[in-house]
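Encoded as structure tokens, here's the structure I'll be asking about.
The other protein chains are all here in position, but one chain of the complex has been omitted.
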Amino acid sequence: MKYLRLIIKNAGRNKRRTILTMLSVAIAVFLLVTMRSVVTTLDGIGQPTGAESRLVIRRSTSLADAMPESYEAKIKQVPGVVATCPSNWFGGVYKEDKPQYFIAQFFVDPKEVFEVWPDWKLADDERAAFQQERTAAICGRKLANKFGWKIGDVIELKGTFLPVNPRLTLRGIFTSDPQQEEVLYFHRAYVEEALGRPGQVGTYRIKIDSPANAARIMDTIDQMFANSSAPTKTETEAAFSAAFVSMLGNVRGLITIVGLVVVFTISLIAANSMAMTARERFTEVAVMKALGFRPGVVLSIMLSEAILIALLGGLLGTIGAKFLFSFARLETSGLPFLQNFKILPATIVLSLFVSALIGLFSGGIPAWGAAKVRIVDGLRRVA
Amino acid sequence: MGETLISIEGLRKHYKRDEIDIPVLDDINIEVARGEFLALMGPSGSGKTTLLNMIAGIDKPSSGRVTIDGKNIAAFNEKQLAKWRARHVGFIFQLYNLIPVLTAFENVELPLLLTGLSKSKRREHVMTALSVVGLADRVGHYPRQLSGGQEQRVAIARAVVTDPTLLVADEPTGDLDAKAAEEILELIKRLNEEFNKTIIMVTHDPRAASYAHATLHLEKGVLSKSGGVYEVPAAHN
Partner (left out) sequence: MAIPLKYNLRNLVVRKVSTLMTVGTVALVVAVFVALMSLANGLNRLLVSTGSPENLLIIRTGSQTEVNSQVTRDAFQLIQTLPGVAHDNQGKPLASAELCVLVNLPRRGTAEPTNVTIRGVSDAGFQLRPQLKLVEGRMFKPGVGEAIVSRKVAERFSGAGIGETIHLGRVDWTVVGLFDAGGTAFDSEIWADSNVVADAFDRSQFSSVLAKAESVSTRDQLANRIEGEQRLKLETKPETKYYEEQTAAAGPMKVLGIFVAIVMGVGACFGGMNTMYAAVAHRTREIGTLRALGFSRGSILLSFVIESIIIALIGGAVGCLLALPVNGISTGTMNFRTFSELTFSFRITADLLVSAIIFSAFLGLLGGLLPSRMAARLPIIKALREF
């Protein structure tokens, strides 16, 4: 494009202004990338590998209520159910009751757990060691890295709603997708014995043969227990997790509104600086038009300049966010659910698109004004 | 003299300001032959720049015809005018009006971007134009690195690079010292004599006007004949 030189040189004319404008766009885009990534991270919860063929059964009244152990045998009978595993939230305190020490922890059946989550990669000897020992535990690679745990380490938890303080030995570290790697599992029998075998199951995790059968299986199970003393509610794993996230409140709405205001504010800043630029180039625009440049060309040269500045700003903001969040750990800020905070490629594309839009919007009105300048007025201003 | 290039008939121009009509030009009739070098003189506010703008196609008359090379440009729309200017008019301004971020070469190249010329062709034309104005050794300089006289010469190179039919100059020496002014006027004269360019120049300086073949005087928007070397018929039907 033969005007590219002119566009680039124009952008570099008032360097200070261009840099300030670029930085303000960069900051807006940084915020956008961050907030959008919070949303995608929250959305990503409940979508780990194989989630579509796993269901969660809980009491219909509340998660705090339990189901009898006897349900498991009945659930296994339902056609389409491939594997079942009782899984209870333990909610113990590790070290100190602070967000940075928070651990997702469940006590489960040490054999069935691998049937429901067959994709975990765990060395055979580690698996055997975990299954043999009542006080053994396994955890995901990410969690082990976070606390620097090695196999053989002792992990002490203090029970909160259950009056048990387990003393566990880490016998295996598995790898899976990042979300599942955040979890600690130990023996159901350990807790059950300490409590005097109440036989209470918080949730049953089940694996089914095909996601297509999910609706039918959920219905069958809930029907089966509808008239018992402990009716159930069966959901897909995704829906179960999403419900937790939705309890945060209207995060998506809040972030969307704040995001829009941010974009609008920065557009205003960029538009202001483009308007100042356009005013200063009043005469030049008139000269160019006198030379025979059509308004459309003048308009697109100025617009391209605005878009260029905004895009560079956007790029800077995106790279900045990528860079910053490769160091910063958001979970330590006390924000929940952000252990797997990640900036998706789609978010980057979206942000660059938005920054181009900021350029278009901010450059549009001033460029339109410049294109409409009457040559005679433009020339007279200086002469 | 040769064939008629510019023919202005019954040209009027008035501005409306706060509901009051302010006449600027009233019933102007001029004919200018191809290859002419005409000076327009008159006190400030006499309408000489307005007349020049009308001939250059950057302003439109309220009524009347401006026929240049057989075309009535007063009837052109914006788009046609822009295209016409790019092909037929070269501008020389009092304050040079070079684009500060572009080098001498790039400033001269600017109007060529509107043509379909290849990059190498453009380069050829630019170098020719800069040689004509004697600045072939200053191609990479930015306007701020040049003297006023040099800047104006770059502006003249920009005006002639497209080989236009007509050159219009508005006080081309108004901002220059005597010596530089003389050089510029010599250059403009050379363009007229050697390259046979038709030139219309607005000036308030009689010395500048003396370089032209003919001088027209404007007084409050009306042509007044005076002791010019060459007389233009004030009216003819």
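Lettered A and B in written order, each chain numbered from 1.
Here is the rule we go by: contacts are C-beta pairs under 8 Å (C-beta built on N, C-alpha and C of every residue); 3 or more make two chains touch, one makes a residue touch a chain.
Model, not experiment: these values are computed from the prediction.
The absent chain, not drawn in this view, touches the displayed chains A throughout the complex. The residue touching the chain not shown here, chosen from A:39, A:276 or A:319, is A:276.
Of the listed residues A:123, A:154 or A:243, the one in contact with the hidden chain in the full complex is A:243.
When the missing chain is restored to the complex, the residue among A:27, A:356 or A:376 that touches it is A:27.
The chain not displayed touches chain A at residues 16-17, 20-21, 23-24, 27-28, 30-31, 61-65, 91, 97, 99, 158-161, 163, 229, 243, 246-250, 258, 261-262, 264-266, 268-269, 271-273, 275-276, 333-336.
Going forward, only the chains that are shown with their structure count from here on.
The part of chain B that touches chain A in the complex is made up of residues 49-50, 53, 56, 58-59, 78-79, 82-87, 89, 91, 93-95, 97, 99-102, 106, 110-111, 113-114, 158, 170-171. Within the complex formed with chain B, the chain A residues making contact are 2-3, 5-6, 9-10, 12-13, 283-284, 287-295, 375-376, 379, 382-383.
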